[in-house]
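Removed: one protein chain of the complex. Kept in place: all other protein chains.
This part shows chain A:
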Amino acid sequence: MVDVPYDRIAGIPPAEAPDVELYHPKSWLTRYVFSQDAKVIAIQYSLTASAIGLVALVLSWLMRLQLGFPGTFSFIDANQYLQFITMHGMIMVIYLLTALFLGGFGNYLIPLMVGARDMVFPYVNMLSYWIYLLAVLVLASTFFVPGGPTGAGWTLYPPQAILSGTPGQDWGIVLMLSSLILFIIGFTMGGLNYVVTVLQARTRGMTLMRLPLTVWGIFTATVMALLAFPALFVGSVMMLLDRLLGTSFFMPSLVEMGQLSKYGGGSPLLFQHLFWFFGHPEVYIVALPAFGIVSDLISTHARKNIFGYRMMVWAIVAIGALSFVVWAHHMYVSGMYPYFGYFFATTTLIIAIPTALKVYNWVLTLWRGNIHLTPPMLFALGFIVTFVNGGLTGLFLGNVVVDVPLSDTMFVVAHFHMVMGVAPIMVVLGAIYHWYPKVTGRMLNDVLGKFHFWVTFLGAYLIFFPMHYLGLLGVPRRYFELGEAAFIPPSAHSLNEFITVVALTVGFAQMVFLFNLAWSLFEGAPSGGNPWRATTLEWQTPETPPGHGNWGKELPIVYRWAYDYSVPGAAEDFIPQNQPPTTGAVQGATP
């Protein structure tokens, strides 16, 4: 650590702890496979999550084929359709988005952005990945076991999830629950690392209020995950006991296949409470990292400081806290005590305040900014629009009286795909375009990137806008076939065909992106260390891609917040966080 006398670096207290000793890999195996380096672990997480995510993407094509052209494809039967729905939802929400944002971006960006050499417990961090991989393999194995994966829907509601008649009753549900338990164990190992790294391993001068919003988003989401996943863990353990040992935690007395089942006295509603106590924070576990990352993308590519940094931080924290008291808005029609709906509708609508505040701040950051329409910026703009869209339909569904008729219709599908499907994926894609140069040292192709954006963005709207309309007509979700129903006009069927065609097109357009990733790895233009001229620490590393230990011999010292763009009087339109003030006090510090 650099030994600068205290008074020479204004406002920066001396080091509180000596520099860390790193674990140095001695072989190819410990360097690239069983690596303890957060950056390698991040890439492992990202590749695994993307691979299983592609499986989920293909499942969605199969679902769309069935919905658009019912009766045409003999290889899709009703059971398989339910299995596709279940696996698509579970993979996308947990194994792709959660793992990618926290395990992927979290591992890569947290140590670099806070100025640490690595995560605080690299060995535990490595275990986290391998347990995650095991969870993914267990999940994927359900496609090959007798009876196939579970078809209970991603919410796995009992009693139907473990009764005969639901596909995957033999093996699928058991392996699904086991995989979830493994995922939670693995995630906890990683999550503890992310939280402690942010709290306790920042570099000199890096106060919490100088952290880039990306770190704030990932940090808050990780804290939430550590408190929300326990409910899913407990729910999974109990359902596993119900299924394997014949306990009746969630199972009431009921008739199964014409016979009184062995179960009795349990409460299916209890599972819903446990599931949604996890499930609602999970929405924000996916959304908060997206909020954070998009703030940095907008600020960097509009060459302007983020508007209202402190408000942005407190909004993230407030959303995180509020999201723990809204869970039963998923259960208005579940048969719970009806007056609970008042409370949960109120808290749900209160969340709109910090969320709207963030949207205003993003827009105000853009206002009179020097906007560069690079692929990351395009995706960030796409995110804002999509998120506002999904948020507005959230107001419909958050109110009990409006939700009741819309429950279990395509409207709900359209809502959550907009708000926690398309919107976070926009950020993931934008973030990949943004940080790919740091990870590989090469730029992604700009033309392909813009093509990818426009197809994805417009396509997503062509897919999900009509779904709102279908939902208002009363078209139910999760149905294998609509059949002939008086309330469904023929136009709904043609609309479904249209959606299917667009969905397949958009799906295949993602291959352009995959090609871009692979091609640019070898043929992309060399990016240099800081191609976007960004201020945050990860762009100031001595090497690109950053070497083991990130910072060479000396840790960086942080003198300013993360958003010194276009500072009046400065030589350039950005001032890196680790650039000392030229004279006097720290310039452009947190206002």
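Things worth noting here:
The rule we apply is simple: a residue touches a chain if its C-beta (ideal position, glycine included) is under 8 Å from a C-beta of that chain, and two chains touch if they have at least 3 such contacts; residues count from 1.
Keep in mind that, in the parts below, contacts and distances are computed from a predicted model.
Chain not shown in the complex: UniProt lists it as "Cytochrome bo(3) ubiquinol oxidase subunit 3", one of "PotA_1 protein", "Spore gernimation protein GerC", "Cytochrome bo(3) ubiquinol oxidase subunit 3" or "Indolepyruvate ferredoxin oxidoreductase".
Listed residues A:A161, A:V195, A:V455 or A:I575: the one in touch with the omitted chain is A:V195. Across A:G165, A:G264, A:P405 or A:G528, the residue that sits in touch with the chain not pictured is A:G264. Checked against the hidden chain, the listed residues A:L67, A:M92, A:L274 or A:M418 yield one contact partner: A:L274. The chain not shown here is touched by just one of A:I76, A:L180 or A:M206, and that residue is A:M206. Although one chain is not displayed, chain A still touches it through residues 6, 12-21, 23, 120-123, 188, 191-193, 195-196, 199-210, 226-227, 229-231, 233-235, 237-238, 241, 245-249, 262, 264-267, 270, 274, 277, 558.
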